[in-house]
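For this view, one protein chain was removed and the others were kept in their places.
Entry: chain A
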């Protein structure tokens, strides 16, 4: 058994054991906190801004509680052995995101912008839809291995989703990034968020079949195992695809995300380090190549290297420059260690996209270093629970899918948070669960649903190997 985790009595290992506790009550207890903390934060914001407890507190608390309760009951009913941490962590982030989106709705400065609309009610609706998506995944996806059947359909679906923003009349160019499509009656949809999941399904299905060929049929060259040309094909295709996204949709983040996800899954499937070397070289080459002729990407890099200059240019009214990066850094710095307190910062100075791409800056200013560290650790926990699920999964497809989804989640958090904090150039992606955006909320709840499904399958007690005396012996020797 895999000995890495827990104590031997409380294990969730690759080989299921009899009598694994379901941990549903742990989940419920954690969910109580995950709902109570945002409710408290909501009251806090109301008191800070209007000096009174917000009128919607009760309905918000009940609403969030109800949604969490439905999700919990669905897990209890349809995935009783699932990982107990994933749902509460996602609920907490989603709830806090709602509070901060509501808080930014109250800003007079943002209200004066032509792009303003009250985002919080819509986000609450998206959250409800997201939870519904989560429940639907749990109900209809009885076994994640079913997805294996849709390997190539997923690929096709992912490609279509990615191409959609380029369709004339459908795609919308919002501040330089062509990653949106506008659907009449629904508003803008970011198909890339859904493509992420579809691609993970495709990669998992494809790699499960091809991994032996990729891993074994190789030539040794300069100490590296070079794959055969025909096996190299798919990685080249994916590489090309992410480059094309970068060029045509000027979306650095998504292309990095997809390529990173593929390299991670390829590495896990083949256990060959050479793939990582290849992957890094190709992504670096691609990024540098594109950056050398794509002005939008160059501008992002300039803004990253010298945000203050970018700010001054934007203040001087030079077109194509944005003050956002510097405003975000000021927001973080002004927050300091403990933050100004919810509702008391001035992160609305970021103006456009303050509640989506830059929402982390508001957390940084109002909850300080302490708050951001807590949030990053929550993300870290979600990712590690996902990888843990991959370790525990009994089938290679489940392992690959779980690690692909968690890896993509981790990369997304890194790319977005790193961009907002000025660690890497800014990209047009949103913090999962925290940021405003229907596509993101729906897709990420579906992602959590799939992870919960895989973890349920993984932790579900194996059918008792009755009548096998060897198995009996094994059980007896094990300390309990």
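Here is the rule we go by: contacts are C-beta pairs under 8 Å (C-beta built on N, C-alpha and C of every residue); 3 or more make two chains touch, one makes a residue touch a chain; residues count from 1.
Basically, contacts and distances are computed from a predicted model.
Q: Mind telling me which option in "histidine kinase", "Solute:Na+ symporter, SSS family", "Putative tricarboxylic transport membrane protein" or "Penicillin-binding protein" is what UniProt lists for the chain we can't see?
A: Of the names offered in "histidine kinase", "Solute:Na+ symporter, SSS family", "Putative tricarboxylic transport membrane protein" or "Penicillin-binding protein", the absent chain's UniProt record gives "Penicillin-binding protein".
Q: For a quick check of understanding: of A:171, A:364 or A:437, which residue touches the chain that isn't displayed?
A: Result: among the candidates, A:364 touches the missing chain.
Q: Touching the left-out chain: which of A:36, A:170 or A:391?
A: In the complete complex, the chain left out is touched by residue A:391.
Q: Just one of A:44, A:334 or A:427 touches the chain that is missing; which is it?
A: A:334
Q: By the contact criterion defined above, which parts of chain A meet the unshown chain? Give residue numbers in ascending order.
A: Residues in contact with the chain left out: 2, 4, 14, 108-109, 112, 264, 267-269, 271, 308, 311-312, 326, 329-330, 332-337, 346, 349, 364, 368-369, 372-373, 376-377, 379-380, 383-384, 387-388, 390-391, 396, 399-400, 403, 406-407, 410-411, 413-414, 417-418, 421-423.
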